[in-house]
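Partial complex: the chains shown occupy the same locations as in the complete assembly.
In order of appearance the chains are A and B, and numbering begins at 1 in each one.
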Amino acid sequence: MSLPIDAPPFSWRKKEWEKDLKVHDWITSYHHVQESDEKAFFDVILLGVPLSRSSISASGASEFPNAFRRSWEGFTTYNLEEEVDLRNLSVLDIGNVKMHVTDVALCHQHIKEAMQGLSALYPDSFIASIGGDHSITAMLVKGLKAANSKETIGILQLDTHLDLRDTKTDGPTNGTPIRQLIEAGAVKGENVHNIGLHGFFNAPSLVEYARDCGLNYTTLKKARMKGIKETVQDALKDLENRVDRIYLTVDMDVLDIACAPGVPASTPGGMRTEELLEAVFEAGLHPKVKAMDIVCLDPLKDTAVQTTVKAGTHVFLSFMTGLLKRIKR
Amino acid sequence: MSLPIDAPPFSWRKKEWEKDLKVHDWITSYHHVQESDEKAFFDVILLGVPLSRSSISASGASEFPNAFRRSWEGFTTYNLEEEVDLRNLSVLDIGNVKMHVTDVALCHQHIKEAMQGLSALYPDSFIASIGGDHSITAMLVKGLKAANSKETIGILQLDTHLDLRDTKTDGPTNGTPIRQLIEAGAVKGENVHNIGLHGFFNAPSLVEYARDCGLNYTTLKKARMKGIKETVQDALKDLENRVDRIYLTVDMDVLDIACAPGVPASTPGGMRTEELLEAVFEAGLHPKVKAMDIVCLDPLKDTAVQTTVKAGTHVFLSFMTGLLKRIKR
C-alpha cells in the first residue's frame, strides 16, 4: 500500500540511527523494551512522579511528567554550546509511579518503593525523577537511602523556599520534604545546600530551624555576587567531603515569575532561566551527584507557547549535558 | 477624624437596614455573630467545603467557596422576575470545613461531622454546602443521615454524569458519591433521580449499575422534550411519596461547556444556564428539599469576567428564591 499517508506518530518501529535525533527518538520508552532488554545497562533511568494532591495550593503539577514527554519533540539531542550529543547517554523512561486518587499516603509509599526498587535494579544508573510537587523529594530520597543503607546522602537544592515546614501542621506536603528527611535521619542538616533563597518567602521559624540544624544556604543576591557557577561548585565541594552520594532537587519556583508563569509559587526577583541552566549543568558534572528531581511545575497554568514546560525540559537536558561530560570525559 | 477616606471593605459595623442590599450585606458571617446569637434560628446555614484533592483530575474547585463569597457583591438580594427579596430569608455563613493537606480521609470525615453537627444544631434550617468536588456529596448526605437516622433520604441530581464509579478503583473521588451512598445503605437507588445525562460521558457499566439498582434518570434530550421544569416537578413528585427528605446536588458540569468554561468536565451539548436556573428554582419550591450542594466549579480555570463563578452564584440565588416562596407563601 503506497498511499501518501504519514506513518502514525507513535509507531513502534526500529528507528534508524540517524545523524539527527530529537529527544523523543533518543530516550527509550519502557514499553518498547523487550523483557530480555530490561536487564541491560542504562546511564539514566527516568521516572515520572505525577503527584500534586499533596500540594498546599491546588496544583496541576501532576500533569508535568506527561507534558515533559510531549515537549521532547521540540529539542534535539545535540548541545551546540558544549558540542556534545546526548545520544551518547542511554536513557530508559520507565513510566510513571502508580498513584491513588484519594490515598495520599499510599501515593507517597509507592514513590519510595519505586525509587528503592529502581535503585536496586539499576544500581549504577543515574535516576532522574520528574514531579509532581516537592513532597515527592522526601520519598525519593528515602527510597534512595533504603536501597543504599550504608551510604550518607547530601542534598543540593535550587529553590526559593527552604521547605522545612513541620509535617504536624498539614502532613507531608510540598512545604516539608527537607525537614522530613532531616527528622527521619535520612539526611543531616549540614549536608543540605540550598541556593536561591531571596525576598519575603520564608518564615523566620523556618530560617531558625535551618540554622539550628546546620543547613547551608546561599541567598540569590550572594550567589550572584560570587557567580552562580562558583556558588554551585563550592556547595558541591563542601558536600563531596562529607557524603557518599549527592541528590539534586530543582524546585522550578526558584525561577523569576516572569520566566516561569507556570509555577504559581515562583516570585518576582528570582533566578533568570540562563542562570538556572548554568547551575544544573555544573551539578551534572560532579561525580557524586547520583539522582535528581524537577518539581512544582504546573503545565495547566503555563502560557500558550509553553514557556515554563520548555524551561523545565531544558533544565533536564542541561543537567544531562553535564552528566555526559562527567561520564564520557 | 473626618478625612475623605472610605470605610474599610469588611468592617464589622451594624448595617443599616437599607432598602437596597447586596448579597454580601444580607448573609450573616459567623464571626460577626455573638455567642448568644449562635442559638438564633436561621432559615439557611451556608457551609463552604473547600476540598478538591479527591478529584480525579487536578482541580482548583477547592477555591470556589471563597470565590463564591467574593462574587456576592455583584448581586442584589432582589429577584426581579419573581418579585421577592431574599432578605426575608435569614442565612448564616458558618465558614469552611477544616481541611487537611494530605489526609483526604480526614477531610472527608470532617465534612461528615460538620454536616451532622450542623443538622443537630440547626434542625429546622436548610443547609447549603458549596464545594469542592463531587466527592463531598457522599459525606454530606452521610452526615445528614447520621443526624436524622430514622428518616429516608432521596436525591435529585443535576449532572452530566452518573457518579457511580466503584471506590475500589481510586478511593472515594468525585466519580463515586452516589454509589458510595447506595452501597452504604444511606440512600436507595430508586430514590435517586438524575437529570441532565447526554452524549458519551458515562460508561455502560455505570449505566448498567444504575439500572440494576433502580436509579432513575432522564436524559437532557428527553427533559427538553417534556420541559425542564416539568421534568424536575415529576422527579420531585416521585420522590415525595417515598422519602422523608430530599437532597439536591448540582454538579456544575451539567452545563454546556460554552456556558461553563470554568468546569473542565462540562461538555458540548449540555444545559444552557437559563435551563439550570429554572431547574433549581423548581427544586427550591418543594417542601421536602432540605439540603443542597453545588460542586465541581474550578474558579482557577474561569474566564477573566468570571463567567462560571457568576453562574454558580446565580444557581444558589435562584434556588434561594424558590425556597423563599416555599417558606413564606
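Following the convention adopted for this analysis, a residue touches a chain if its C-beta (ideal position, glycine included) is under 8 Å from a C-beta of that chain, and two chains touch if they have at least 3 such contacts.
Computed from a predicted model, the values in this text were never measured in an experiment.
Here 2 of the identical protein chains are placed; the entire complex in the file holds 6 of them.
As a convention for this text, only the chains that are shown with their structure count from here on.
For the pair subunit A and subunit B, the distance between C-alpha centroids works out to 41 Å. Residues 52-56, 58-63, 100-105, 135, 170-173, 298, 300-301 of subunit B are the ones that touch subunit A when the two sit in their complex.
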